[in-house]
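Let's look at chain A:
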Amino acid sequence: MPTRRLILKTGLATIAMPAVLRSQGAGAQGLSGQITLMSYTGIFQDNYTKAVVEPFLAANPGVKVNYAPGGTSAQMVGSVRAQKADPQIDVVIMDVTTSSIGNIEGLFEKLTLAEFPVLDELLPEARAAGGEFGPAVTFDHLVLVYDTQNLKPPLTKLADLWRPDLKGQIAVSAPPNIQGLALTAMVEKMEGGDYRKSIDAAMKKLKELAPSINTFEPNPDGYSLILNGVVKVATGWNARSQLYGDQSSGKIGTLLPPEGSVFQINTINLTAGSKNRAAAAAFVKYALSQQAQKAFTERMFYAPVNAKAQIDPKAVARTAAAPESRANMIPVDWNDILKVRDQWNNRWRREVIAAAR
Partner candidate 1 sequence: MSYLELSGLQKRYGSAVAVDDVSLSVAKGEAVALLGPSGCGKTTTLRMLAGLIEPNQGMIRVDGSEITRLPAHKRNMGYVFQSYALFPHMSVARNVAFGLEERGRPKAEIARQVEEALAMVRLEGLAQRRPRELSGGQQQRVALARALVIHPSVLLLDESLSNLDAKLRDTMRHEIRSIQRSLGITTLFVTHDQVEALTMCDRIAVMHRGRIAQIGSPEDIYERPATRFVAEFVGRANALPAERGSDGRVTLWGAAQPVTAPVEQAFDIFVRPQRMRILPLSEPAGDATARVTGKVLRNVFVGDHVEVLVEGAGGQLTVEMASGSPVPPEGSEVAVVWRAQDSLPFAREAA
Partner candidate 2 sequence: MTASARLPLLLIPAALFVLAIYAWPTLLLMRNAFNEVGPTGAMVEAWSLKTAADTFADGFTFELTLNSIWLSLSATAIALALSYPLSLFLFRTDSRWKGLLAVIAIMPMLISSVVRVFGWLAILGDRGLVNGLLQSLGLISAPLKLVFNWTGVTIGLAESIMPYMILALLAGFGQLDRTLEEASRSLGASPFRTFMRVTLPLSLPAIALAAGLGFVLSMSAYITPKLLGGGRVFVLATEIFEQATTNTNWPVAAVLAIYTLVLLLALLALSNVVAKGLKR
C-alpha cells in the first residue's frame, strides 16, 4: 500500500513554503445547530478548545460545538462503533492506528477534494495518513522525558537509558500502548536493525533495561510520575512534554533522541451518517486550515499538517517539523506495526516484563 505509507522524512520539507493567508472554512453561510467533537481529555482538550474550537465558534455563531472527552483512541473508535446505527458524534480526532480501523469498518466518510479544497494545502504525508478518508490533523513524535532538576548529568541520547544510575528510575509504556511499539522500533534502529525485518536486537537490549524500569504502565502518565518524584525518566510525546516543561518551569526536560524517533499521527474524521453534516464538514475544513493549524502549533507544539500555515519559527523549532527533528525520524508505517502488534506485545511480556519481576 504505497499510498498509505507515511514517509514523513522528506515530506515535511515543504513546510517552510510561504503560504497565502486567507480565511478558510470560517463564516460559511447558514450553518446552525450542534455538533459533537470527540477527542482526548486534559491539556489537549483545554488547548484545542482555546486554539481551534473557540475561533470556529466565533466565525460560525449559529453553531454549537460539544467537546466530548473520549478516553483513549481505542475507546473513541469503540464509541463510534457502538453508535453506528445512530451516530451521536460528528467529528473525531484520534490516533491513526485506530482511525484506520474505523475507516475499514465504514464508520467514517471519505473526503473529496471537491468538497474539501483545503486537502490540497496539506503535506502529502498528511493526506496519505488517511488515504481517501480523514487526513492527519497533528504530527507528534516520541521523546524521552526527564527530570532536569534531579538527573545529573542530563539525558543526551536513547542509549543513556541503560545508565546504571537510572536503575528503578524509568517509566515506560509497554505495548500494546503505541509508545511501547514506537520505542521498540527506535531501539531496534539504535542497535543497527530494522523493525520490519526483526526486533530480536531490540528485545535483547530491552531485556537488559528491564531491571531499570519502575513501571511498564505509568499512571496517569510519565510526566506526572516525574513531577511527583516517582521516576526520573519516562517515554512521552513531544507536544505534551513541551507544554509540561513550560508549566513546570523547566523541571520537565524533553529529549529527541539522536538515535531517531517515530511520528505519532492524529487524524480528523467525519462520522458517516452525521446528523449535522454541514456543520461537521465546516469544522473539519477549519481544523485543517492555515489559521487553525498555526494557532494550535504555536499553542501546543504539535507539528502542523497544512503546508501553507505560517508559523512562528520558535514554535516550529519545538515541534516535529523542525529540521533537526525531521532528520532523526524513522520512517514507520503504523499499519505494518498494527499487524505485528500482538506478536510484539507477547514478546514484551515474555522477554522484557518477565525479566523485570
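What to note about this one:
Going forward, a residue touches a chain if its C-beta (ideal position, glycine included) is under 8 Å from a C-beta of that chain, and two chains touch if they have at least 3 such contacts; residues count from 1.
Behind the choice of candidates: all candidates are chains of the complex that A comes from, given by their letters.
Here the structure is a predicted model, which is why all the values come from computation and not from measurement.
When the candidates 1 or 2 are screened for touch with chain A in this complex, the one that qualifies is 2.
The part of chain A that touches candidate 2 in the complex is made up of residues 71-72, 74-75, 77-78, 81, 97-98, 100-101, 104-105, 168, 173-174, 176-177, 214-217, 219, 229-230, 335, 338-339, 341-342, 346, 349, 353, 356-357.
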